[in-house]
Structure formats: C-alpha cells, structure tokens
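Take a look at the structure below.
Only a single protein chain was left out; the remaining protein chains are all shown in position.
Labels A, B and C are assigned to the chains in the order they are written; within every chain, residues are numbered from 1.
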Amino acid sequence: MTVSQVADWWGTAVSRIEPNLIELRGVEVQELIGTTGFGAMIWLMLRGERPTEQQVRLLEAALVAGVDHGPHAPSIAIARMTATCGVGLNNAMANGINALGDSHGGAGQECVLLLDEIRARAEAGQELPAATDQVIAAWRDRGIRYLPGFGHRFHTRDPRRDPLLGLVGQAVADGVVPGGHLRAALAVETALNRGRSRPVPMNIDGATAVIYAELGFPAPLARGLFVLSRSVGILAHAWEETGQGRRNKGPMPPAILPTQLG
Amino acid sequence: MTVSQVADWWGTAVSRIEPNLIELRGVEVQELIGTTGFGAMIWLMLRGERPTEQQVRLLEAALVAGVDHGPHAPSIAIARMTATCGVGLNNAMANGINALGDSHGGAGQECVLLLDEIRARAEAGQELPAATDQVIAAWRDRGIRYLPGFGHRFHTRDPRRDPLLGLVGQAVADGVVPGGHLRAALAVETALNRGRSRPVPMNIDGATAVIYAELGFPAPLARGLFVLSRSVGILAHAWEETGQGRRNKGPMPPAILPTQLG
Amino acid sequence: MTVSQVADWWGTAVSRIEPNLIELRGVEVQELIGTTGFGAMIWLMLRGERPTEQQVRLLEAALVAGVDHGPHAPSIAIARMTATCGVGLNNAMANGINALGDSHGGAGQECVLLLDEIRARAEAGQELPAATDQVIAAWRDRGIRYLPGFGHRFHTRDPRRDPLLGLVGQAVADGVVPGGHLRAALAVETALNRGRSRPVPMNIDGATAVIYAELGFPAPLARGLFVLSRSVGILAHAWEETGQGRRNKGPMPPAILPTQLG
Partner (left out) sequence: MTVSQVADWWGTAVSRIEPNLIELRGVEVQELIGTTGFGAMIWLMLRGERPTEQQVRLLEAALVAGVDHGPHAPSIAIARMTATCGVGLNNAMANGINALGDSHGGAGQECVLLLDEIRARAEAGQELPAATDQVIAAWRDRGIRYLPGFGHRFHTRDPRRDPLLGLVGQAVADGVVPGGHLRAALAVETALNRGRSRPVPMNIDGATAVIYAELGFPAPLARGLFVLSRSVGILAHAWEETGQGRRNKGPMPPAILPTQLG
C-alpha cells in the first residue's frame, strides 16, 4: 500500500489540480473563462470535448424549457418550505433537487430508455409503429402505469412541446442530430393518442429527453441535465420565499388549521 | 378562510401556470425556448428582467470559473461517494450541493457582505485603504479567522483570479458595471498582503463575488449562483464515478484499511 | 507523507473497526447487543460513557416528546412530498431532516445557549429575575424577534410542556440533574408572560432543551437529539404517504389549481 495507491482512489479524467493549475477536461481554466459560454461548459464537463454552436443552442433550449413549473411542483414547494426553516440557500436547493426522483425530474432518464428501445428496433429494420406498440406493451407488462415523458395532469398540450420539437426537427433537417429518438417519441405519441378523445401529450421530461438523447447524452444524464435546469427555478423560488420572511412555512396557511382541526 | 386565501399562500412573482400556459417572469415559455441562452435565463429568473449581452457574458464567465476544483473538494468528494451507494444521480448532486455551506461555496455570500461594507464607507467619502483596514479589523474583532474570498490552502495564486478580474476591469471601463466592489476587493488584497512574503490571493469565492456584486446580485445569490456553477462539476464527477462501478466508496481505498486497523 | 498520516486524517474516538471487531466507544458491539437499550446507546455514542437508568429515562422522555407535530410541520410535509417523487425512504427522511434548521428543530440549540447565559449569571450571584431580564434584553438588542424555545403559533399551552417539566423537576428533586437550566427556563416564561393576557408558553424546543442541557449535552446536540427524535415521525409519515400511492404530491390538491390559476 503506497501513497500513490491512495491517490489513485480519487483519480479522475474530469479535472486535474496542481498548485496554481486548474485543468478541466484537459483545458486550463483561464482559457475557458470569458471565452466559453455556460452551456458549452456544461457540455465540455460532461462529454470531455467541445460542442458545436448548434449543439449548444439545442442543449440550452432544453435547459431553458425545464427551469420552472410553478410552486406546486414538489421540487419547488419543498425548496420554498425549506428556505423558511433557518438553513442556507444551498440547503434549500439541495432539498428541491433531492426530490427530482424517478417520477419527478427522473422521468427524462426513463424516457430515454424507452425511446432507445424503440429506436433500436427501428434501426434493426422493424416498422416504427409496430416497434412502438410492442415496446409500449412490454413496458405495460412490467407494470408501468405512466409511460415516462408522456401525459400531464395539468396541460392538455404542454406549451413547451412544440417549440422544443420544432428545434429538434430543424436540427435533424440540418444534420446536427440523427433524428431516431425524435421519430420514436412522435410514434409513442401517435400510439398513445390512438382512439382517445383527450390526447396524452409529450411532457417536458419527454421533449427534453428527445433533445438530450439526440445530442448523444446517455439516459442518466437526462436526469442530471434536468437537475441543472430545474435548479434555476428552485433557486429563484427559494430566494423569493426568503424575501417574504415567513418562518417554518407549512403546506397550507395557518388560518386553515383551526377549521381543519377543530 | 376561503380557497383563494389558501392559494395566496403559494403566490409568486416568479411564474404563473395555467392549463396550457407557462409564464416565467411574465414571459410565455415558448417565447424563451430557442431564443434565450441559459445564462440569460438564469438572470431573468433571478432578477425578473432581461440582461444585456455584456451582463450575460460577465455572469457566464463567473459561472464557468467555479464549476470544479477537483475530487478533493468536499462537495465533489461527497457527491462521488454518494453516487456509489445506490441512489439516483439527483440524490448524489443534492448531497454535494448541501455541503456548499458557509465555509465552502457559501464564502462568496460572506465576501459580498465584506465588500459591501468597504464600498459603503468609500462611497461615503472615506479613503479606501483606511476603510478597508477598519472593516477588516472589525471582522477580525468578531472572531473571523479567514476573511471570506481570500486565501487558498493550495494555490499561491489562483489561476481563476486574473482572468475574472480582467473581465470585471474591462466591464468597468466599458461602463457595464460601476466598479466599487472590484476596488474594494483589490484593497482587501493589498491590505492582507502588506508585509507578508507569501501573499493571500483572492480565491474563486472572492473573484466571483466581485462579479456577482458588480452585476447587482444581493449577497445570498452569490451563494446561489455558485451552487448553479458547481453543480456542473458535481454532476460530471458523480456521473464519472457511476461509470467506475464502485460500491459504497469510502474516503480511502479498502487496501489501506488493514494497514490502518491491524 | 506516509500511509499512517493518511489514516490519521480519519482518526476517531467514536469507533474502532478491525476485521471481525467493531468497538463502539471502547465497547465491543456484541456486548451491547441485547443488553443496552436504544436510548442508552444514543447516550454512549454521544458522550463516550454509560448513562444511569434515571438519565436514560429523562433522555427518552425528551426523545418521545418531539417525534411528531403533524403533517403541517415543514419537516414532515417535506418528507411526505419527497416520498411521492420516486426516491428511497432514506432520501425522503434526509429531506425532512435537512429542514430542521435554525428556526425549526434547531431552536433547541439556541435555547440552550439562552439558558446557559442566564444560568451563568445566576451562578455568579445575580438575582435570577434580573439576570433573565438582562439576557432577554440583550437577545432582543441583537435583533432576535422570537426567543428560541418559547411561544407557539398554534398551542396556547403546549401539552408537552407540563409532563416534560414535571419529569425534570422530579429529577432535580432526586439529585439526578442540577436544576439551573430548569430555573432559567421558568424565569424566561415568567418574564415573557409579565403583563400579557395571552401567555407565551415554553414550546417543545424549549422544554426538551431544558432536559438536554440539564443532562449535560452541549447546545448543538440539542439540535442533534431533536433530529433523532423527529426522524421517527418523519419516517412514520413518509411511510404512510408511500402507502397512499400519490405521485409528485404538491402542497395543495390538484383540484384547487384550476380555481386558483383560471
């Protein structure tokens, strides 16, 4: 057992730190500051290489789309309540992010897996509608009630869907991304809406999952990227709540309690 | 007690959600997707108004600078260890962010307060060096051992300092920002280095605090913005760790344990 | 730099682990299993020595008293909401605990400090009422609006106060604890209630702070012990919520949203 074995335990390809040197993905940090946008930096850190401008634009569109869905989203409500309990802003943000689990922000990750399966079948030669039906059936057989990335309890047509898919469609036309995940996602929508009067629209997790997958991010990073995106809304709400000065905010106003409890 | 009183409890100026409508700071989300960069979106959400291009560039420079400082930073190490324990990527990220407290990422917030005090005295007419000495003395009197934003146990000259301060200096020259916090920060450096052979350099918390404060963000948002920035590195590291396949990673390699414990 | 220096970094007096040996505070774990109750184990781990039976009884009374205050307490509501987002039960618990900050569960810690100040003056010979008034005035001067441990927005007389103080009073009579913190806390109540029609009762943070302080726990452990106590309620509620099967639970029922937002 040597000290170098100890050091290896924390070996990483992400960054190299020496006295007076900070190298991020092989680039000295001073070369990045002022020359690289935040979206491009996110790409570099996660992928280890620089994106094209078109790739960054698509990535940032997805990041912008997911920042907030109002104070009734659990991630936001949790962060706001935590912010009133006498902890730091980072603690309030951590609590919101910690709630972005499998059925909240984590749905994007599952959606990429769903689309991967369909796309793989289509690329192997199966007709897309049949491939889609079979994959959906298989997911249903596994007891999945809500297909990740589709349906919204609130919006009949999520206003984020069209602009996001429009951008992906353009990127496919421009040869920026291949298009297989987009086609798979649209096929799922078609299959889900068949014979229904109230359509099951693609939601934010689905539309951004298409973008992340088209850009080549593996499924778990769809969740990771959603976290980066939603963190902005979480911060904005936690900060606003702080300014309102409530202490130990519960889910409902104190005035309701005697009514309820009396 | 009416339902509307209940609803008021969650009232917010950040976002308005109705069926098929998502308005963020008064702008419908579909107008933002594809037209607004991620940095500009962060500004809009936190400030309630759109930034200029020069403001965004300065903000993004600070966000880029703080993303990562290697796996020995507690925030990164904690996220990597958590990622090996069988939780989601968002949970690992939350743990890293939760550690960005007063003495880790939260130092930027304290640094803004320090600079605010000095700047206020200077603007009230006191000579800057005297104002700086007196504020430093007052902080020391309160038992503060480490002035937030200054000094690094590792770098004698933090490679992020010069490019960040260069950008602020340019922004002052261009009239983008007023410059009072920059002058205060340089005065603190001068005061700390007086008569020392090993200088106490401004660190990442200090240099980004200058930018955030110059751009008009209140002190607690210096912490909030650092969280957004460092989240990128936390995600990159947690994701890399996941790919390495360790389970229940401790701080040191298992091979060292018998040596230590035997 | 040697491996042993590396190992020293994680040196601890709490536990010693070798292959096939687990020593907790110097006692082999197999001697503790089946012979030591959970409350006595908490004491041993935090204090490094075994408690008497009377000490354990008093400690457990405080731990029992704080387990739950219903689903409108932020810690509980946050845990319940988190539990519906597709994360593990431990993640939901962590979120609830993370909210037990300075103004929620952390108030016990502050209350111990308040009582310490009063008790120190009384032991130095000052009359208790005068000492109490002066300490309260000093806290008010520091901008403290709510004295930690006193007052409840909901209960005019917290039902946990009397049985807890009764047990401490008995313990003082039996010579189990010295009584200085109890006398200080009662003096604060008297001072706060002077000339008021609606009394400001000691709350759960205050009454348990008295016990923890009388038992010799330092102030920060009043928060730590409250966390252990409230964790039980957090778990019970998160588990119940899981069984109710909601997904992504917001603070208010979905049915209210169209009303609010329309």
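Keep in mind that, in the parts below, a contact is a pair of C-beta atoms (placed from the backbone, for glycine too) under 8 Å apart; a residue touches a chain by one contact, two chains touch by 3 or more.
Fair warning: this is a prediction, and the values are worked out from it, not measured in the lab.
Per the touch definition above, the residue from C:Asn90, C:Gln134 or C:Asn193 contacting the chain not shown is C:Asn90.
Of the options C:Ala77, C:Leu114, C:Leu182 or C:Leu215, the residue whose C-beta touches the omitted chain is C:Ala77. Note that of A:Gly88, A:Gly108 or A:Pro220, the residue touching the chain absent from this view is A:Gly88. Residues of subunit C that touch the chain left out of the display are 1, 5-6, 8-10, 12-17, 19-22, 24, 28-30, 32-34, 36-39, 41-42, 45-46, 57, 60-61, 63-65, 67-72, 77, 80, 88-91, 93-95, 97-98, 100-102, 105-106, 109, 154-160, 162-164, 166-167, 220-221, 223-224, 227-228, 231-233, 235-240, 242, 252-253, 255-256, 259. One chain is missing from the display, and on subunit B it is touched by residues 1-3, 6, 71-75, 77-78, 81-82, 84-87, 91, 94-95, 98-104, 106, 146, 153-154, 247-252, 254, 257. Interface with the hidden chain, as seen from subunit A, comprises residues 3-4, 6-7, 10, 16-19, 87-88, 91, 98, 251-252, 256-262.
As a working rule, only the chains that are shown with their structure count from here on.
If each chain is reduced to the centroid of its CA atoms, subunit B and subunit C end up 31 Å from each other. Computed centre separation for the pair subunit A/subunit C is 37 angstrom, with centres defined by C-alpha atoms.
For subunit B, the set of residues that touch two or more other chains comprises 6, 10, 16-17, 19, 88, 91, 98, 252, 256, 259.
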